[in-house]
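Left out: one protein chain. Kept in place: all the others.
Chain nomenclature is as follows: A and B, assigned in order of appearance, with residue numbering initiated at 1 for each chain independently.
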Amino acid sequence: MKQRKRILLGLFLVVFSIGMIYFLNDEGPTRILVNLMTFAGIYSISAIGLNIHFGWTGMLNFGHAAFMGIGAYTTILLIPHAAGREGSINEEGLPLFIAIIIGLVASALFGLLVGLPAIRLRGDYLAIVTIASSEIFRLVVRDQENLTGGVYGVISFSDIFQNIRPKFLEDLALNLDVSAGQLWVATVSWLMVILLILILKRLQNSPWGRALRAVREDEDAVRALGKNAVWLKLQSFMLGASIAGLSGILLAFNYGTLQVEYFVPLLTFYIWAIMILGGVGAISGPIFGSILFWAFISETDQIAALIFENADGQQIAGVRFMLVGLLIIGLMILRPSGIMGKKEELLLDVK
Amino acid sequence: MLDQLGNGLLLGIIISVASVALSLLYGVTRIVNFAHGEIIALGAIMASFFSNLPTSRYIFLENTSPLGLSFEISLFLSILICGLFGAVLELFVFRPLRRNEFGNIAVLVITIGISIFLRHLYLIFASSKPQNYPLDLQRREQYFIFDLTPRNAKIIVYGILIMVLFGLFISLTKIGKQMRAVRDSTELANISGINSDRIILYTWILSSMLAGTAGIFQGMINDVRWNMGFLILLLVFAGTVLGGIGTSFGAMIGGFVIGIVVQVSVALPFMEGHTEAKNAIALAIMILILLVRPQGIFGKKERIS
Partner (left out) sequence: MSNNIIEIKNLKKNFGGLKAVDINNLNFERNKIISLIGPNGAGKTTFFDLITGFTKQDSGSTFFDGKNISNLESYKISRLGMVRTFQLTKVFDRMTVNENVLFSASSLKNDRFLNSLMKSSITSNAEKELNDKTAEILNLVNLYHMKDSYARELSGGQKKLLELARVIVQQPKILLLDEPLAGVNPKLSEDILSLIGSFAKQGISILMVEHNISAVMKVSDHIVVLAEGSVIAEGNPEEIRSNENVVTAYLGKSND
């Protein structure tokens, strides 16, 4: 399939699924749409990071949630916040921008920390080590209640972010009858997506991007040609991790609270589903993948409500996750190149 | 510390049985099965469905009640169902994938999809509330140096028995030998007249039955939950990797060590008040082992990088 055809297919699916949102929801479809697009923006940032790990470099990273979490916790704990059971407020804090930079660096460093032992391992071992690292991260955050608020989480940190919200968004939010706070998160997220896409477009066919793809194809050949495959992989690990960190920070601002349970392995699997749906290795894949994924999730909730007349929240969530599982299986079997992926560069069919 | 040693032995047995199953499957089919945890949970949930009283009604939506069978029969039926389920997975999912030459990564991702699907299927049908088997409460007694209830002591004995039987099966019977042959080289096995498809089917059945057994043990010691399999899966991976993935004996020992480490670490001075993080210790050990001895403690030196 030609590039243009793939884009048309992607656009058609996006328009269709957004149309479905309006069709299925009589009340406040715009509010649902803004909510959906916020998550889609945030998750596509994360999927862009994962795409660098897996799509470009071929590394099976199943600990992506932790990279998101490290970024979120580092940044949020550095700005004014309230953590823990008592929720004692910490008024002191760094300026937001500096805290975000430190958060991104922290994610990159965690990527390096996980990468160093894992990088020499074969694919499936790397998968196990990364998912284990992400669980270690989650368990430690849960455990260190004094610092991270443990299971009680962190609250009251959004002001510093919402205070810089431009005025015109408030009028827009009022007009659309949606939350101005969320509209701001959505705006920032999508601006970030655009920025990242521009950067990645430049990187993909650059010598560095080419070197990453060569590592993905055959590490031995890379080494035989005098290039340091381990360092390239570590760089990829750090870049992808810090992009994930950015997504984690935005996720925290979107929820307005920071809970350790956001960063369960299921989050990683979501990002994987988005990456595969969009097309592994394709730069614009995460955008399409993410919007469609969230539209799919939103619509399955309606379907679940239809199937189970007296459904409670648990059951609706259950149906949604089951369908996510089916989506992953179905994509892998029927269309492993996703929407935007090139068949010729399909990563999942060999070896 | 000694209190914890008994608990450690119990958890060790469970992880050990589950690790042996995972390792066997990996050895023969090269599948890293993320859905292994859900097969573990299937055993536990089925046993709960068969054995709980119809009046208890806390499982399986409003219109399906538990059957109230005797626990021994429930146990037997559940393990059988797990085996059957393994066969279904092989026949309807993994054999077709093999025929179409799906790569290892693709299959791994598919097992993740299956895991997510099944886990939430359990959530819907087996409810989110933890459940228990209809077994009497028992008082702890002293066995040798361990403090255990008689039932838990029995679990340890049965667990060891199962693994001895498994060891004998894999090393003495014809099917066991053929499994090892396929594990070493599918092509060679095919050339020497072994029907590798059939052996892989048997492997799925055996692996799933062992996993189900581990799940029932886990359900007896703690409780039955929809997500219990996923909670224990990483520890099972740790046990498998520690012993050397693909070696049954290694997985057996590795699983034991992980179980004991997890429970005994609670008694360590620096872990005081941090019992929730005990699994992190086991996972960290796994990563360390991979760092210094990537093939695991008992694994043969094979290229893993």
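Here is the rule we use: contacts are C-beta pairs under 8 Å (C-beta built on N, C-alpha and C of every residue); 3 or more make two chains touch, one makes a residue touch a chain.
Remember, it's a predicted structure, so these values are computed and weren't measured experimentally.
Though it is not drawn, the left-out chain touches A in the full complex. In the complete complex, the residue from A:Arg31, A:Arg122 or A:Arg213 that touches the missing chain is A:Arg213. Touch with the chain that is not drawn comes from one residue among A:Arg122, A:Arg165, A:Lys227 or A:Arg335, which is A:Lys227. Residues touching the missing chain, restricted to subunit A, are 199, 202-203, 205-211, 213-214, 216-218, 220-229, 235, 239, 344-347, 350 (touch as defined at the top).
The working rule: only the chains that are shown with their structure count from here on.
One simple way to say how far apart two chains are is to compare their mean CA positions; for subunit A and subunit B this gives 31 Å. Put simply, subunit B touches subunit A in their complex at residues 32, 97, 101-106, 108-110, 112-121, 123-124, 127-128, 230, 234, 237-238, 241, 245, 274, 276-277, 279-280, 283-284, 286-287, 290-291, 294, 303-305.
Those residues of subunit A lying in contact with subunit B across their complex are 60, 117-118, 120-125, 127-129, 131-133, 135-136, 139-140, 142-143, 265-266, 269, 272, 276, 314-315, 317-322, 324-329, 332-333, 336, 347-351.
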